[in-house]
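Left out: one protein chain. Kept in place: all the others.
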Amino acid sequence: MTDIALLGFGRIAQVHAKAIASGNLPINVRAVADANPDARAAAAQLGAKTFESVDELLSAGLELDAALVASSTPFHVEHTTLALDAGLHVLCEKPLSEDVQEVRHLTELAAEKGLVLRTAFNRRFDPLFRDLKSRIGTETGPVRSVHIISRDPFPPPPGYPRSAGSMLRDMTIHDFDTARYLVDDDIVAVTARGTGTFDTDALAVGDTDTVFLILEMARGTLIGIDNCRATSYGFDQRIEVHGEAGTLHAGNEALPQATRIGAAGFTTPRLVDFFPTRYAQSYIDQLSSFGNAIAAAKAGAAPDDIAADGRDALQALQAALAGWRSIVEGRRVTLEEVE
Amino acid sequence: MTDIALLGFGRIAQVHAKAIASGNLPINVRAVADANPDARAAAAQLGAKTFESVDELLSAGLELDAALVASSTPFHVEHTTLALDAGLHVLCEKPLSEDVQEVRHLTELAAEKGLVLRTAFNRRFDPLFRDLKSRIGTETGPVRSVHIISRDPFPPPPGYPRSAGSMLRDMTIHDFDTARYLVDDDIVAVTARGTGTFDTDALAVGDTDTVFLILEMARGTLIGIDNCRATSYGFDQRIEVHGEAGTLHAGNEALPQATRIGAAGFTTPRLVDFFPTRYAQSYIDQLSSFGNAIAAAKAGAAPDDIAADGRDALQALQAALAGWRSIVEGRRVTLEEVE
Amino acid sequence: MTDIALLGFGRIAQVHAKAIASGNLPINVRAVADANPDARAAAAQLGAKTFESVDELLSAGLELDAALVASSTPFHVEHTTLALDAGLHVLCEKPLSEDVQEVRHLTELAAEKGLVLRTAFNRRFDPLFRDLKSRIGTETGPVRSVHIISRDPFPPPPGYPRSAGSMLRDMTIHDFDTARYLVDDDIVAVTARGTGTFDTDALAVGDTDTVFLILEMARGTLIGIDNCRATSYGFDQRIEVHGEAGTLHAGNEALPQATRIGAAGFTTPRLVDFFPTRYAQSYIDQLSSFGNAIAAAKAGAAPDDIAADGRDALQALQAALAGWRSIVEGRRVTLEEVE
Partner (left out) sequence: MTDIALLGFGRIAQVHAKAIASGNLPINVRAVADANPDARAAAAQLGAKTFESVDELLSAGLELDAALVASSTPFHVEHTTLALDAGLHVLCEKPLSEDVQEVRHLTELAAEKGLVLRTAFNRRFDPLFRDLKSRIGTETGPVRSVHIISRDPFPPPPGYPRSAGSMLRDMTIHDFDTARYLVDDDIVAVTARGTGTFDTDALAVGDTDTVFLILEMARGTLIGIDNCRATSYGFDQRIEVHGEAGTLHAGNEALPQATRIGAAGFTTPRLVDFFPTRYAQSYIDQLSSFGNAIAAAKAGAAPDDIAADGRDALQALQAALAGWRSIVEGRRVTLEEVE
């Protein structure tokens, strides 16, 4: 059993809590810190001790193994630092930070202390993407290009923190990481264009709601990304790996509904609604892997290498910053430029 | 160039005429016989000589190689006999006859005269079904069962000749032939149930509009047929061959339309409307094969063996008669019983 | 919390136990009876008290609400009777019995005692089939026919109890129930043909491995069933409801794998392997419904009406017996004939 604390108990923390329950994972949610009383009440129902602040939780003398940082993005660095300082392994929701130097600092801090520090790029654990990755090479031959379509079903709710370029740091960041993960390669440069036509909250802060990006990888592969903040048809997550000997296509998951055949043609079911459903298994497997990594760390063994570490967080962040600069300046921007 | 006469110039004859034109076939429609002045006018536009009757056409001293009998079903035997007596090779629309003895007689007559006699089971020439047939065995291993779904888009027009059991002799007859053709085997017995709920013209004469049939083949294979006189979605033609090592599924052809993705899911295009579109290529290839068979006959060579001959017409007719008796008597009926 | 005992802890009982765990159901598996020491050891790991016999379990003075009868088929009647006599609500695996009179007797016994008696026709709870059923009528208009394809991935293991006709009582029985459930109608007559070519254990006892059946429903609808004991491609479960205004097709679920596109075409993933995966959610929902029915019974309220009761068990059994007689006698057999 791994004893963990959840730092923050909003929407994403509850996705993790549900994963622990439905996956029958050997993880015990001992404590939850959240300033919001409703969140604490919900956490208490799970049997966790609740605290108003992270400080309070960490000084309560609980025997904890790890912290899952699921607070809102501006607190990720502070809470991760506190947890590492308290000797806890950390799984931090993405983005670890929106500042390149802070990501570097946290990565070094964890390494010094011999603690596991992971960023929650959960899609690496998605069974479909794992299947896809495992077949690249043997079934594709040399990869000619990759194309990722990633569209949210609807824009973030009012009040969600936004700023110019935050679409790339918040949404596309998953795709940057997926791109690197799939082809086991680093991003060298990003070329991007963006528009904004419907997400008025985003437009008000100078952000976009629709972007196309072209990534250049270190070994020369081009990876295209097609992102949009909304669709009329659910959560759209497709990846196509185009190779010399074969092409692999990871498509969407549909709801369990019958196809209707009529005068208008064939109507097949709509897609699952959003990430908690589409990526449900990945949340379970990510936590299982985190538990294993902690056990491995205790035993002095190397963890599995599927999960995203600090360097992965850094590359994804740099790609997001480079992408935004590319949109603004109308040119290709290298990751080296956004140190 | 093969010089042919069309005996009858109704709907199905015009499908053949269109096939000759669009396939650039080396077939010359020299003459057309039809009692209907409008039909003759349409035929004249194609450059054919027109006659009011088959007798008149056959006694006009034209140099013809063959006749395509496309008159209405009750005239098939008479026109086929006249053509054979005139020394012409014959491709007769299905059914060759609705009487077992007449089919036997015509087959013998053609054999005596050394003439080609074919029934227009055009679906044997369908590229999809040919692909399917060519892969049975190598890709399926031993066949465990076959299932044929065949549904017309709408019932026959008012005035179309009907009688009790005519659905089997007119529509299912194609599927009986397809079943035999695909697995290269004869039908031993038919077990069937039928209902009628919507085709009031059929019901008025004691016929059905919906039937399920189970064929037992000589080598033991079971073949299921699912027939209906109408759908809400076009012409439905599916075949599934279930084998020990693999299963083959021949699906429907859709119109060239974009898929719409929206809140209701994915709407893919409707099916092609009916047989002249779905089986367009088979009509071309059937005529091409007929031309080749005539050339082979002239040269004393054996024709290709894909086309349906008199024995094929006989088996399909017997299966239709046995199927109807099965519906009426509530029992399995062998083909031997319908001599 | 509902406290239940599992009577039998073989393969199917473990499917239920897993459903209780992964669904976080408010059901407590208090006790397990199984003569097999390995099964008892497995049950003990779940925290259940274990007993060598059902008698022993029922006389141990435990406070139980219900029993889930999951012993082997020949013991279903005995164990169900014992449980009802002990005042427990019962969910019995199918078939409740293979004898029509015994089914009637058990149904009456439960009614007398005011206890819930259900047969585990779990597919009624499948989300896809529930979606299908909910849309029949509004989206199909009057139903013209239904076609069910149900093929197991491989034959039962050696040692599985078999006899002439057991394929219908053991496998097709689910499809008989599904047919009735979908169109809310009773089966009047069954016409069937069967063959056996590969399942040598079945053939040794005079059974079949491949059957086609045609059901006639009380309101006249024809329902075709296509069953096979094995495929080369996994567990095949398809249903098509053909209606006047629209057709609904419930297809198969595929594994989460990428499609490969290459010189041979498109290779999409294989199907999920077998019923514990394909129908996983239905096992959860069936138990949830059983728990609700017990709570309703305690409160004197009517249970939901989706689950199969004794009468449903009876009709499915009669259809299986009629189907087998039809295969043997080569004729349509009514359910009235198999009282």
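A, B and C are the chain letters, set down in written order, and residue numbers restart from 1 in every chain.
Here is the rule we go by: contacts are C-beta pairs under 8 Å (C-beta built on N, C-alpha and C of every residue); 3 or more make two chains touch, one makes a residue touch a chain.
Bear in mind the structure is a predicted one, so any value in this text is a computation, not a measurement.
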| item | value |
| --- | --- |
| From A:Ser145, A:Ser163 or A:Thr277, residue that would touch the chain that is not displayed | A:Ser145 |
| Residue among C:Lys18, C:Lys113, C:Arg135 or C:Arg270 touching the omitted chain | C:Arg270 |
| Hidden-chain contact residue, picked from the options B:Met1, B:Ala21 or B:Ala41 | B:Ala21 |
| Touching residues on chain A - with respect to the absent chain | 141-142, 144-145, 147, 149, 151, 191-195, 197-198, 210-212, 214, 216, 220-222, 224, 226, 228, 230-233, 242-247, 330-332 |
| Residues belonging to chain B that touch the chain removed from view | 21-22, 24, 126-128, 131-132, 135, 139, 239, 241, 245-251, 253, 256-262 |
| Positions on chain C contacted by the hidden chain, ascending | 231-233, 254, 257, 261-270 |
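Operating definition for what follows: only the chains that are shown with their structure count from here on.
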| item | value |
| --- | --- |
| Chain occupying the middle, per Cα centroid | C |
| Cα superposition of chain A on its sequence copy chain C - rotation in ° rounded to nearest 5 | 180 |
| By number of C-beta contact pairs, the top two chains | B-C |
| Chain of greatest Cα-centre distance to chain A | B |
| Distance between the centres, which are taken as Cα means, of chain C and chain B, whole angstrom | 42 |
| Gap in Å, rounded to a whole number, between the CA centres of chain C and chain A | 41 |
| Chain B: positions in contact with at least two other chains | 232-233 |
